[in-house]
Structure formats: structure tokens, C-alpha cells
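What follows is a structure written as C-alpha cells; I'll ask about it next.
With one protein chain removed, the remaining protein chains of the complex are shown where they sit.
Showing subunit A:
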Amino acid sequence: MSAPLVLGVSFGYLLLLFAIAALADRRAAEGRSVIDNPLVYALSLGVYCSAWTYFGSVGEAAAEGIWFLPIYLGPMLAMLLAGVVILRMIRIARTYRITSIADFIASRYGKSPLLAALVTLITVVGIVPYIALQLKAVATGYQIMTAAPADSGALVWWRDSTLYVAMALAAFTILFGTRHLDSAERHEGMVAAIAFESVVKLGAFLAVGVFVTWGLFDGPADIWARAAVLPELRALARLGSGTGEGGFGHAQWFALVVLAMLSVLLLPRQFQMMVVECVDERHLKRAAWVFPAYLFLINVFVLPIAIGGRLIFGMETVDPETYVLTLPLADGARALALFVYVGGLSAATGMLIVETIAVSTMVCNDLVMPALFRGRGFGAYSGRDLTGLLLNIRRAAILGILLLGYLYFRMAGDAYALVSIGLISFAAVAQFGPALLIGIYWKGGTRLGALGGLIGGFSLWAYTLMLPSVARSGWISADFVAHGPWGIEMLAPERLFDLAGLDNLTHALFWSLLANVGLYVGLSLWRAPGARETSQALLFVDIMKRGDAGEAPVFWRGRARIADLEALAVRVLGDERGRLLFAGGQAGQSTGHGAGPLADAQLVDRVERQLAGAVGSASARVMVASVVEEEALDLDDVIAILGEASELRAANEKLKSLDQMKDDFISSVTHELRTPLTSIRALSELMLDTPDMDEAQRAEFLRIVVGESERLSRLVNQVLDMAKIESGQAEWHNSDVDLGALIVSATGGMSALFAERGTAIALDLPPAVPPVRADADRLTQVLLNLLSNAAKFVPEGRGRIEVSLKIAGDSLEVRVRDNGPGVPSADRAHVFDRFRQGGDALTRPPGTGLGLPISRRIVNHLGGEMWLESEPGEGACFGFRLPLPPAPEGEKK
């Protein structure tokens, strides 16, 4: 195919991506986000499938069989944890405006600039081979399509198309990712474009899969049948060890799955897409199965293509990693080949764009900015708008990273298969696992532990994996790999301490993670964390306990002038966004003394978090500290602040619920007052307007008016009563009360009413009971409430009410039992609620709905309790218990 055609298609595709991104950005500006969609979110996670997947998997499968799979099983397993681990990461990142993995780890361990720089360095070193891999894939694809000479290493650099690919992608990424500075480091357009790329590469890969399986062969069964005849292919479909020497490599399989699980959480681009760009954490639910399904689909045709390629090309010199292109080309399907090439391009560009944007953010915030501050002091930049500077640093970082990738590609690219290069990078970012994943669950992890773990793990990674890969490329002596430095076999990088029998990756992973976790935990336990580490640990680990950041404690004390903070915010965030932070007027302001208004801790924290979104939390810390006077906190202060915060929260919650209760009460009272008022008003007006109303009618109306007036006054009295008791303003005239005598007199007072309704009353009282300390009038009120309540519900003419009194331990128990319908189970929980009356309005006897609640409050005030015992159909029984005063010494048994 002609070079102009392939180049034209390539640039056309990139332009299309750009158009999609621009469209998404515009929609976002209009408030109609396209990426606020669980499917788009899940697809954007597909950035995991880079050129490695697209070309490398087939190569791996053609050589090793199903060993390409663990790299995809790992993420599938990781997504099972989505609801727990990833959700936690997303919430932490959003709450504290964390925009990169370096920022995340540094922030967790006290916003340590050193840790941020270390993580960034590890990322850059670890990720460069991976960048090289993508460049290699794009270059190879281009060469195959244009049938250019395959050996790019033979070309002088300025004629190497890979360099131009790298430059073009750098320009593209700069345009894509650094057009403006976002305090949440979100890139709507980029996410939309990446989601689109995920669709393209999946479509292209499925297309070539279908073409090979059903176009070149008669379906998968045909491929398998033909492969089974050839001994060298038979092994591919089995779970043999990598090199086919029999036996299944459990350790290696396990290592790869774990490695991929860590990578899908920790690779800069995955962190960017999954955590930073997550618009709504609810999208995670859908992504938890869509993303694994995506991985499944993109792997379905890997084996058929690999085996099909081997069958067609035999053991010829065609590189299996290029089968997806060479198979259609060999069959003359040029259009398909072009489509597949575009798919490969999208796999590689997707990875490159997101990875370089993520890493450039880290390089800028965690390496360059701190160095600038240290070199000339932050003061040197005073008065300057930093947004332009920040963007330029990022642009330079993007270019630098891509050029580093190109350099690695030129130096080592040809010696390695795509898969091996990728795995080196995976193993590097896996080193972040302990500090990050343990750190968000274990408050005991310290900065020292994290530093030690990372340095230890990374050093071993470099020694056991990176150095041998460099040696294999011929840059340093291979003897060193074979026999150890200075011939010391024990230190041989791929058989450290004579640990043999593992492949080099499993070996490296074992030693590096062992050292990493060991140092992390050991050093964390050895030295107690400082105040800032402790406070950050609390904020991170307890994230799920808080609704949002507003409720989190703020660990800051000092004096900060609002004017200084505002000036800082404007310089970093730009004029408009910086001022917006302070637009709340007096909010966040505390009393000032001459020097202008001062900011309170909440405002300082809010400003620092916004700055963290733009420059990283470690740099934001330095900047804020440079414009305010801070008190250094010690561990006791942290604990004190934490205590205050939780007290405050509890008090707030209590106030809120009291407020709610008061509102409910007022609205119920209003409702209850309106009902009798309505009758009174309507009937009185009718009588007034109808002079010729007949006497009987008028008398009935008047009777109702009187009755409703009584209801009103009862209600008013009881509401006042209730309010007094609740507010503690009621007067209590306590004396020694003989409860037996009280019961007799209360029932006596109601006997006329009982007789009228034909209700029998039975008393079951012991001859004498000890007196209780109580207000006799209020206790009578309780008894009358219970008796009239019972009287209302017993059947007319054959009602029966039993009142019993007995001594139960150190208290007296009174029960009022009736033979009414009982309380339905649904209402039982509410009988003591205010304005909750049993029965429906028609058959319900008159009452205010306050009798029982008031009674219960009286009993509670006297140190007792009131309850309901009721079986439906057996009548209701209300009981209460009052404590007896402690017996004098002499009477004790």
C-alpha cells in the first residue's frame, strides 16, 4: 500500500479523534457531559488494552499458547473488588482533589514531596519501556502496511519514521491534554476520544478475528482440527508451561494474574481513567462487568488468529505479532488490513495519550515545580500568574516522555517482544501496590515505611528485571546476568540468593514485592508516624465513614490573611476561578486584628485542596505554608482536633434531628388545631346565615360546636403540658405516694363513665405496697389517660377493664388491661408517638393523640418506663413501672 494512503488514513483518524474530543469538551461546557455515562466510563477503562494486547497477545499465543490470558484475568478479578477498593480510591481522590498516583501516595503519607518525587521517578523509569512498546507497534504496523524495509535500526535517526510518529503524537497529546488547567485534572474530551478508540480497536480486532476464523478457515473447529495434526501447534491450546517442557507453571500463572491485578489499579493511565476521570462513582457498578466483558471480547479471537497464522505461514519468518495485519494482507484483503491498522493505531495512541498526560502531570507537579520552588524559592514567582508556567512544564514533559520512549525503542526495542517489554513496566508500577493499597486500609503505615518499601522494591526491580533487559540488548556485559557481578553467583540478577526454578518475571516480582512489603510494614512499625502523617492517615482510612469533605476534620491551626490566600489562589488557578473560591463573602472568615480579615481553618483547607488539584498536594502544602503563619501540630493536637470534630458532628446531628422533630410537631399541632376549628367556624357561620334553621338542627350544631371547643381546649392544654415536660420547665411536686390508693381513687372518679357504657372494672391490688416518690397529680393523670384510653376501645355493654398492681423486684408495676380489639401489630411501634390515634376517625373516640405520649414522658421523668403488651384479638394491656426508693439498711435481707 502506498505510504501517502497509510499516512493520510492515520492523520485522518487522529483528526477524527480530535473532533470527538472537541465536541465532548464543548458539550461539557454546555453542561451536557457525554462522559457522565457508565458505558463511556467502562469503555474508557479499555485504554488498558494497548498495542500490547492488539499485537502482542497474538504473538504470545503463537509462541506460548494461552499464556497471554493472565494479563486479562487479573483485571477481571480486580474489577470484582471495584465496589470496595476502587470506590475507596475514587472517593479519596475526589475529596482531596488528588490527580495522580504520585499525589495519592504522597498525600496519604503526610503530603510528602519526597515521596511524590520518588513515585514520579519510578513511574517515569518504569513506564518508558512501555511507551517504547507502543512506538514500536505503530512503527512496525506502518512498515508492514507500506512494505517499507523492516529493519528500522539500520536507518539513520532522521529517516526513522518512528521518530516522526513520536513527535506527531506528542503534538497531538499536547493539544489534547494541556489546553487548559483544570483543578480536578479532568479531561472530558480526552475521555470521550479514548472511549471511542476502545470501540474502534475492539471492532477492528473482532473483524480480523472473524475474517481469519471464518474467512480463511471453516470456523474454530477447523482451526483446532488442523492444529491437532501438527505436534508443534498441539501444545498451544493446552495449559503447558511456557516453553512446553511439561507441567503447569502455577507460580508463573499466579504471578502474572497478581501483576495484572495491580497494574489495572496502579498504571498511571488506569489511575487517570478509573479514579481521576470518574465523573460519578455510581458508574463503577456498570463498569465492574462491562470492562471485564470488553476484555473477554477482545481476547476471544487471539488463539484462532495465532494458530491460524502459524498454520498459514508455518514457521516462516513472519513475526506472529504482526499476524493481525499480515494475514489479511496475504489474502489480499487490503481494506480490512487498513481497518486493522487503524485499530492498532487507536490501541497505541490511546495508551500514549493517557499515559503521557498522566505522567506529565506527575512530572510537573511532583518533580519540576518543587525543584523550581527550592531552586529560587517560591517567592521568586510572586506576582506571576502560574497557570501558563504549569501548562508549559506539562507540554515539555509530554514531549520529553515520548522522546525517552523513542530513545529506549532505538536502544533496546528490537531485542524484546512486546509482551516482555510491557511486563517490565507492569512490575515497576506494581511496586506502588503496598504503599497505596495497604495505606488506604491501615492507619499504621508511615512515610518512612512507604519510602523504604518503594526504594527497596524498585531497586530490586531494577536489578533483577531492568538490568538484565539492558544487558540482553548488548549495552552491558551479559556475563553479569549469567554469573553475577564479579562472578558472585549468589548475586546473579535472575537467580538472586540461588532462587532458581522461576522465570525471570516471577523471580523479580517475588523479590521486589517481598522487600517492598517487608520494608513498608517493618519500618512503619519501627517508628511512630508524625502528626501530619497521622492526620492524613485518618483522613484516608476513614473516608468511607464520612459523607463528604465538609464533615472531615481540618488539621490546621494558625493565622492566615484572606487577602494572601486569595492572591495565591488567583495566581495558581487564574483570576476567575481563584476569586470564585472566596465569593462566599463572609463565609470562612474569622475576626481579624488590623491586618485585614483572617481565614478560618476550613477556608485554608478549602484553598489548599483547590490548589492541590492544580499543582499536587505536596506543592499545594508548600505554597499555602509560604503565605500563612502556621502552628506546627503534634500528635496530641491531631487527636484533640479529631475529638472536637467528632463531637461537633454528633452535636450537629442531634440539632438537626431535634429541628426535624420540632417541625413535625408544629405541623401536627397545626393540623390538629385546624380540624376542630373548621367545624366550629363552618357550623357557626351556617347558623348565623340561616336564621330560619329549625331548632333541632340548631341544637345539634351547637352541641357539636361545644364539643369541638372542648376538644380544642384539651388539645391546647396537652400541647402546653407536653412542651413543658419536654423542655424541663414543668413543676413537679413529689411526695411519697401510695400507688394502691391512687389507683382506687382514679378508678372511682371514672366509675360514672364506666357505668354509663356498661363497662366492668376489676382491681387486683396487694394489701399494701411501699410508697414511691412521685407527683401525685401527674401520676393520676397517667392513670386517667390509660383508663379512658381503655374505656374508648372496649365493646359497649360488655367491656371489661382490669387494673393490677404488684411489686416486681425493686419497682412497682401497674397494668391496665382491656378486652377491646387490641393494637394491630403495624401500629404497635407508634402508639406512643404524638398525634397517633388508634382506629379511623369515624369510629375513633374523641382524643387528642397526646394522652399516651404525655403519660410515657411523665413515667420516664419519674425514673420508670411504660410499655404496651398486646396480642391482636385479646385486648390491649398498657403497663408501667416505677422504681421504689432504696430500702433503708436495716430492712435489707
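Operating definition for what follows: a residue touches a chain if its C-beta (ideal position, glycine included) is under 8 Å from a C-beta of that chain, and two chains touch if they have at least 3 such contacts; residues count from 1.
Basically, contacts and distances are computed from a predicted model.
Protein name for the hidden chain, per its UniProt entry and selected from "DNA-directed RNA polymerase subunit alpha", "DNA-binding response OmpR family regulator", "Cytochrome c-type biogenesis protein CcmE" or "ABC transporter permease": "DNA-binding response OmpR family regulator". When the whole complex is considered, the residue among A:N392, A:S657, A:T690 or A:N717 that touches the unshown chain is A:T690. Of the listed positions A:S2, A:N392, A:S657 or A:T678, the one in contact with the omitted chain in the full complex is A:T678.
The chain not shown here touches subunit A at positions 667, 670-671, 674-683, 685-686, 689-690, 697, 700-701, 704, 707-708, 840-842.
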